[in-house]
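In this view, the complex is presented without one of its protein chains, the others remaining in place.
Just so it is clear, A and B label the chains in written order, and each chain counts residues from 1 on its own.
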Amino acid sequence: MTTTIEYRNVSMSFGTGAQAVRALDPTNFKIGNQEFLMIVGPSGCGKSTLLHVTSGLLKPTTGEVLLDGQPITAPGPDKALVFQNFSLFPWKTVWENIDFGLRINNLPRDEREARVRHYIKLTGLSGFEHRYPRQLSGGMQQRVAIARSFVLRPRVLLMDEPFAALDAQNRAIMQEELVRIWSEQRSTVLFITHSVEEAVYLADRVMVMSRRPGQIKEVIDVGAVTGASHWRTRPLNDVASDAKFQNLRHHVWESVRSEISPLVGA
Amino acid sequence: MARALVSVASLGLLLLLWWYATEVAQLVSPFVLPSPGDVISGLARVSEGYMGGSLMEHFTASMSVMLSGFLLALVIGIPLGILMAWIPIMDRLFGPLLTVLRPIPPPAWIPLAILWFGIGIAGKTFIVFVAAFVPVLVNAYVGCKETPINLLNAARTLGASQRTILMEVVLPSAMPVILTGARISLGVAWATIVAAELVVADQGFGFLIMNGYRNFEANIMAGGMLLIGVIGILMNLGFVWLERVLLRWNAEVR
Partner (left out) sequence: MSNLGERAYAGVLMLGRGVTVLAGLAVWVVLWWGVVRIFGISADFLPSPADVFSSLTRLVTHSIGEGPLHVHVVASFLRFMGGFVLAVVVGIPLGFIMGQYRLLDWALNPIFESVRYIPPIAWAPFAILWFGANFGAQTFVIFISTLPPILISAYRAMQSVDPSLIAAARTLGASNRTIILEAGLPSSVPVLVSGLRIGVATGWMALIAAEIVAGTGARAGLGYLILIGQQTLQAGITIGVMLVIGVLGGALDYALQLLERRVMHWR
């Protein structure tokens, strides 16, 4: 079973009549099996909308999204979504948060325990199992959110600026952590970010979106430049000075920059 | 530190003025404003037995009626509020009724309750119920409606059914608001039982005050008011403590 995603004529409009807002123009696109796709673009360009449509939370105004040939009609644990503000259940402990998805999907108890334990270890949360989210730092909370998603072995991982709320140092650490966790069980990833550097660093491909109404402006094949040894397999520090990295980053930045409007909300 | 000093000084000054005006300079008749000494002796007398009941008996009388009405309000109000928030038809059915009945002040129900239930415990329980019902229901409703949409989305992406979402996301999320509603409701219930006992004066603290009034015993009146206030404070503190214990996970709980 592969995990390819295909967008056929997918567009999204909100509201009706004269006040309708077109967030996403009809989009046709294919994402490959186990691909790590980074999405960048100015604010309001429809990236979040695209993600929500892919997750099944939103029904597109036109077109459909196909997961391995099957249309996506509803949200589910196979299309895990990681939010910018973590969205952990504040009344549950770390353990209970991670266990939640497994429990409601009726996994047997020993299987649940084994998996939760594994992912707590994998995300570096050992010792914090019985803490509440408010007792954890931002970086720790995001680890819990990631563990909560990964524990269900999702086929698709949707990440909506997951590290935007973290400081620069935590962000760098989390990027490495994510790659490490992801390598163990490769979902297809859609990752939205405002950081061009983060995009080029992590991506197989980078999708640049235009400003509203969102369209795919450009797709840059990072994998073609890096070859087999992706930049994400090495620390960002080492990679940052690579000339090819810098070129690509510049290219992407210029592409995004021309889409940024001086007006708020345009 | 300075703040505490000023507060104590100010209260002390007030107490002093009161004592001076009533006991020393005798500026006001003890029928109009009792002196501190009178109030204390009045309280002592009441604790031994007053009008067919000791202080404890009056306390139990007020408390038991209030608690019955309050608990009834919780048992009916919380589930109804949740249902109204969760099922649109319930909202459309009960919403208008609530809009009409809500602005009727609970004391306005007292005569009707007397008409329907007579001047007994049932009537007073009913009035307390009516008073306590609204804050509990409204808070349960709002608490559920205001579940953060991100949490709902997170649950959905994890594969939760609607029922699971209600039980495992909406209800825990609404718990702080529901508890606040219960706390407010308790205060309202207490005020209401006092009001009911002022009108149907046969037992309880409201009765104490009313009877004091009828017997020209201003000190008993004041003593009753004082006790009512103290009990109100204690109940409120108790509830705040309960909230803190039940909602350990909540950063906002003071």
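Rule of thumb we're sticking to: a contact is a pair of C-beta atoms (placed from the backbone, for glycine too) under 8 Å apart; a residue touches a chain by one contact, two chains touch by 3 or more.
Computed from a predicted model, the values in this text were never measured in an experiment.
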Identified contact with the non-displayed chain, of B:109, B:129 or B:249: B:109
Touching residue (missing chain; options B:19, B:59, B:86 or B:213): B:213
Full-complex contact with the absent chain, from B:27, B:149, B:167 or B:233: B:233
Residues in chain A touching the chain absent from view: 17-19
Positions on chain B contacted by the hidden chain, ascending: 2-3, 6-11, 14, 31-32, 92-97, 99-112, 114-116, 190-191, 194-195, 198-199, 206, 209-210, 212-213, 218, 221-222, 224-226, 228-230, 232-233, 236
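The definition used in the following text is that only the chains that are shown with their structure count from here on.
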Interchain centroid distance [CA atoms averaged], chain A/chain B, Å: 49
Chain A-facing residues of chain B, complex: 148, 150-151, 153-161, 164, 168-169, 172-173, 175, 247-251
Residues on chain A engaged by chain B in the complex (per definition of touch): 55-57, 75-77, 79-81, 83, 85, 87, 89-92, 100-101, 104-105, 132-134, 148, 152
